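One structure below.
In this view, the complex is presented without one of its protein chains, the others remaining in place.
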Amino acid sequence: MNVREHKIVVMGPLGAGKSTLVQTLTHGKAVVTEARNTDPSVGKEYTTVAMDYGDIDLPGGDRLRLYGSPGQERFSYIWPILLAGAEGAIVLVDGSKCVNTTLAGQHLQAIAEHAPTLPVVIGITKCGRTDDPILPQWQTLLSEQAPHLPALPLDPRDMKQAITAMDLLMSQIECNAMAAAHE
Amino acid sequence: MSEALHAAPALNALARDVAGIQAIVVASADGFALAQAGPKGNVADRLAAMTSSMLGLASALGRELHFGELDTLILDAADGKVLMLAIPGSQPRLLMTACDHSCVIGNALWHAKQCVRTLADNTN
Partner (left out) sequence: MLMVRFRRHPFEEVEALPAASPMPTATLPAAALPFVQQLRIHLSNDTAMPRRSAYAAVIHDDTTVCWLDTKNDRMMTTAPAPITLTLLQKLLAEEHPALSLAPVTQEMFEQRAKVSSNLTLRPTLWNIALAATRLDRLMLPLQMDAKLRLRRWPDFRILAHRPDHFRLCALLIKQGASVQACCDILDMPQRQVQSFFNAAFLTAYAFPVMGSDAPVRPSPADGLVNLWRQLRIRWSA
């Protein structure tokens, strides 16, 4: 039986909700590698030091592997390892913080360097209400920095929203493949 | 840094007592370099992050297998060996020792464990 593994990576800065997203999509069964945070400038108790890993069984026996990357810059050596062989990536950004491009920028940069044709979707977490008539700052920023990448607000604890983000990623994967087919 | 000063005697002793040690790093569990010794000490930051990743993964494996708390990880390579040990204490830390081929692993391990004991006792 020819069973295949498919890989999706979740990237993004610390605290954006990567580990949470992986847990949500795998119904809480993901493996974590967390250590207690010793950086006083960061408000999180735990931080991922290697990766989160969970899988989803696909129809027909194939498997979808989900990897949550560590967000901190000192673990950036792992990002290319995780990205190798990935079919898509979700980049999560904390929407509640002051918009700081360098944080998500590093992660997008790593993808641009190591997996330039990888389909990517950006998820903005911790947005609060999204029916505010004033356009959030991050939307403006994203339109300037990454206009061709889809971005959507995403509560990583909510299965329905997590699935929507995956649906969007699948659309990207599909259309990238179509575009690549006639280059 | 007080951590570095506290650890210096123990690390220097380890480097002195065991032939073939290339680098020693004490790292926080979340991958910051706290103290270092040895000729390759200036890449301590990277080694600290990598050590924490390795031990993080090894701990996850240990949990999968219900083997209990992780103690020691030994990596065996063509041109050397790496020892990674957990340093118990209120603030979990890690000791990494990189040894070249001239090093006798049993000896290195024994001394590394002594070093861990010393560092654990000296927790602030």
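By letter and in written order, the chains are A and B; residue numbering begins at 1 in each of them.
Rule of thumb we're sticking to: a contact is a pair of C-beta atoms (placed from the backbone, for glycine too) under 8 Å apart; a residue touches a chain by one contact, two chains touch by 3 or more.
Just so we're clear, the structure is a prediction, and the values are computed from it rather than from any experiment.
Trainee: Using the contact definition given at the top, list the shown chains touched by the missing chain.
Mentor: Contacts of the omitted chain with visible chains: A.
Trainee: Looking at A:32, A:51, A:104 or A:120, which makes contact with the chain not pictured?
Mentor: A:120
Trainee: Taking the entire complex into account, which one of A:28, A:43 or A:59 touches the absent chain?
Mentor: A:59
Trainee: What chain A residues would touch the chain not displayed?
Mentor: Residues 6, 56, 58-60, 62, 64, 87, 108, 111-112, 116-117, 119-120, 124, 130-131, 133-135, 139, 143, 146-153, 163-164, 166-168, 170-183 of chain A touch the chain absent from view.
Rule of thumb we're sticking to: only the chains that are shown with their structure count from here on.
Trainee: Please give the residue numbers of chain A that touch chain B in the complex, ascending.
Mentor: 31-39, 47-51, 70, 72, 74-75, 77-78
Trainee: For chain B, which residues are in contact with chain A within the complex?
Mentor: Counting only chain B, the residues touching chain A are 28-32, 45-46, 48-50, 52-57, 59-60, 64, 91-92.
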